[in-house]
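The complex appears here minus one protein chain, its other protein chains still in place.
Up next, chain A:
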Amino acid sequence: MTQQTGFNVLWLQSGGCGGCSLSLLNAESPTLLHTLEGAGINLLWHPMLSEETGSEMIALLTQIVAGEIRLDALCIEGAILRGPNKTGRFHILAGTGRSMLDWVRDLSVVAKYTLGIGTGASFGGITAGGGNPTDACGLQYAETERGGALGESYRSLSNMPVINVAGCPTHPNWITETLMQLALDDFTEEDLDEWQRPRGYADHLVHHGCPRNEYYEFKASAEEHSQLGCMMEHMGCLGTQAHADCNTRLWNGEGSCLRGGYACINCTAPGFQEPGHRFQETPKIAGIPIGLPSDMPKAWFVALASLSKAATPKRLRQNAVADHIVVPPQTKKKGT
C-alpha cells in the first residue's frame, strides 16, 4: 500500500500521557500492524513506531501542510495546551520552535478527517484538571463547551466535525475500528453521538455486561476494595451512566475496570476528571446516591432499590462484602 492509494494517517502527541498510543499497541488477533495493513491504512508517521526522526519528520509535516502528501486522518493524542497566555508555549514541538497548537491548526486545514484520540484531545481531560494550569482543551471542546483549539465551526475537508475517540485511555479497537470505517468511507456524521464520539462504542453503557449485575439488581453492595458486590452504592461507580462498551468488548483479553475490582469513573465523558467529589466514593443525599442510572426516573429507582434490597438473597448479601465467593449458588435437589 502506498501513500497514493492507501488511507494516510498522521499521528501526533500533544499534552497527554501517550497512554492511548500504548493502548493502541495492545490491539491483538490480528496485531495493530496487520490490522492497519489489511485495511489499507498507511501510518505516515507515528511517534512510537516510525523510523523518521528530527528533520525527516519535520520535512514530512511541511509537505503535508503544503498539500504535497494527502492527509486522510489527522490523529491528535493528548490535550492541546493553549497557555501560557494563549501562546501554546507549554508545548513547543521539538526541533521546530513552533507550538503544537499552531501545528495542529495548520494540519487540521488539510485533513480529510480530524480525530481526537483520547479524552484529552477530545475535551481536555486530565490535563485540564484542577485549576487547568496550562489552559488545556480538546480539539473542538473545552470540556462540555464547544470551541476548543480548532473552534466551534471547524470542519475537516470531508465536512465532518472532529471525531472524538474519547476514553482515558481509549480502547485499541475504538481507534482501529473508527479508522477502518473511515477508510471504507463507511462513517458519517450520523455515526457520532452528542459529544461527537463514535456511536459504535458510545451507544453502549459500561453497565452492559458487567459481571456484578446480579449484585446490582439486588443492591448488594461492596463496601471496601477487593469485595465482590456492586460498586454503585458506595464506591463511586458510574458504570450505569458511562457511555462505552468496556464490559462487552473487554480490555487486555478479559478485563475492564469493574472486573479489575474498581469503579468506573466515566472516563469517556467531558469533565470526568473533576467529578465535584472524591473519586471512589458515591455522593449521597439522605443515603440515596445522587447520580442515578441514565434515563431512569428517580422515584422508580428508589422504589425498586428498596424492594430489591428487601429481597436480596443471603448468598449475594454475604458475597457482596467478601473478597471471594463464600456462599455458592445452590441447586434445588429433587425431592427436597
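Note that contacts are C-beta pairs under 8 Å (C-beta built on N, C-alpha and C of every residue); 3 or more make two chains touch, one makes a residue touch a chain; residues count from 1.
The rule we apply is simple: contacts and distances are computed from a predicted model.
Hidden chain, UniProt protein name from the list "Arginine ABC transporter permease protein ArtM", "Electron transfer flavoprotein subunit beta", "HupV protein" or "Cytochrome c-type biogenesis protein CcmF": "HupV protein". Across A:Gly116, A:Gly138 or A:Pro169, the residue that sits in touch with the chain not pictured is A:Pro169. When the omitted chain is restored, the residue from A:Ser122, A:Thr178 or A:Ser256 that touches it is A:Ser256. The residue from A:Glu56, A:Glu152, A:Glu189 or A:Asp203 that touches the chain not shown here is A:Glu56. Within the full complex, the residue among A:Cys210, A:Ile265 or A:Ala320 touching the omitted chain is A:Ile265. For the chain missing from the display, the contacting residue among A:Gly67, A:Gly95 or A:Pro329 is A:Gly95, taking the whole complex into account.
Residues 13, 15-23, 25-34, 43, 45-58, 81, 84, 87, 89-96, 126-127, 129-134, 136, 168-169, 224-226, 250-263, 265, 273, 278-280, 323-324 of chain A touch the missing chain (whole complex, contact as defined above).
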